[in-house]
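One chain of protein is taken out of this complex; the other chains stay put.
Here is subunit A:
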Amino acid sequence: MTNELIAVSVLWGFIFIYAVMATMDFGAGFWSMIYIHRARANATKIANRYLSPTWEVTNVFIVAIVVALFSFFPGAAFLLGTVLLVPGSIILILLAIRSAFLVFAHVAKEYEKALTYISGLTGIIIPALLISVLPITHGTFIEVDAGVPTLDLKRFFTSAHAYSFMGFAISSTLFLSSLLLADYSLEAGDREAYRLYRRNAWITGPISLLMAGGIMLTMRNEAAWLYDNMMEYWPWLAGSVAMFAAAGMALLLPSSKHPGVRGRPRLAVVAIVIQYFLASYAYGKAHLPYMVYPDVTIESAFTHPDTFRALFVSYIVGFLILFPGFVYFWRLFMHDKRYVRPK
């Protein structure tokens, strides 16, 4: 494996982890907003219980992505930084509103509803904007004008491909978060909330698969090079669809731990994460060697080899230091019955 491949794998790994964590995070914020008026359903409480300790950690990943991007691929950072000035700024503003009001909502109980609406609504727009970076890297929306790269916004907003990505982001956000919260509710022993989130997953799951199909269809017209490359990886895509089906089955099976409950949400969550992993692997692999088509490749954008080596060492040391912290965190918030079950 070349240095460039290692670096891009780390970067893509961060993007994948963030994508999964952020969809759950933003989705949980959205559901907590939806169910805030139904005093009887514990659904909002469950969503908040998951969200409160995790959003800060999730937020670190987005910074980690940006840092990995410009430290491994400074050449790509130049073009992307220039082109993404406007969309990037809008994302930043929404992210600031979302995070701040999420915290404010927990502190100022009397205004909780209004504040939750602000954070919930901004939160559901952010994934759609974040994912837009992907179709932008396909290159068709970038114009070079007298040596200055610019984003052709008109073309972007009239592109079916761009919209299919956005639709996919929003539906996936709702889908993954419903599934996770279903699992979290069952862990908490709240069957009413479980049924609610399981139903939501049933609805949003097929929609997100449909949206993924939409991405492939529009890709054929708008980024043929990528479509052709992705088709080379069809077994991965087929595996991805199979895992989706497996998750569906897992939701139908009777629970082994909870008598009288239908569905094994933990199994479904794992299957869906594998589903997204397989698909993102096929997409990422097909995208190579281009970071931004057709001008920037992982070779042309790569950092200085000595810097890469130093960074790589720091990654290993950092991982060794952080891993126990993550395990401890997981045990306290995902596994500890005293936390997960409301008093």
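Definition applied: a contact is a pair of C-beta atoms (placed from the backbone, for glycine too) under 8 Å apart; a residue touches a chain by one contact, two chains touch by 3 or more; residues count from 1.
Please note the rule applied: contacts and distances are computed from a predicted model.
Novice: Name the absent chain as its UniProt record does, using one of the following: "Peptide/nickel transport system permease protein", "Cytochrome bd menaquinol oxidase subunit I", "Phosphoribosylformylglycinamidine synthase subunit PurL" or "Protein nirF".
Specialist: Of "Peptide/nickel transport system permease protein", "Cytochrome bd menaquinol oxidase subunit I", "Phosphoribosylformylglycinamidine synthase subunit PurL" or "Protein nirF", the absent chain's UniProt record names it "Cytochrome bd menaquinol oxidase subunit I".
Novice: Of the residues A:Leu11, A:Ala43, A:Ala77 or A:Ile142, which one touches the chain left out of the display?
Specialist: Of the candidates A:Leu11, A:Ala43, A:Ala77 or A:Ile142, A:Ala77 is in touch with the missing chain.
Novice: Out of A:Phe16, A:Tyr117, A:Phe277 or A:Phe333, which is the one that touches the chain we can't see?
Specialist: Hidden-chain contact among the options goes to A:Phe333.
Novice: Could I get the residues of subunit A that touch the absent chain, sorted low to high?
Specialist: For subunit A, the residues touching the absent chain are 52-54, 56-57, 59-60, 62-64, 66-75, 77-82, 84-86, 88-89, 92-93, 95-104, 106-108, 110-111, 147-150, 303-304, 306-307, 310-311, 314-315, 318, 321-322, 325-326, 328-329, 332-333, 336, 338-339.
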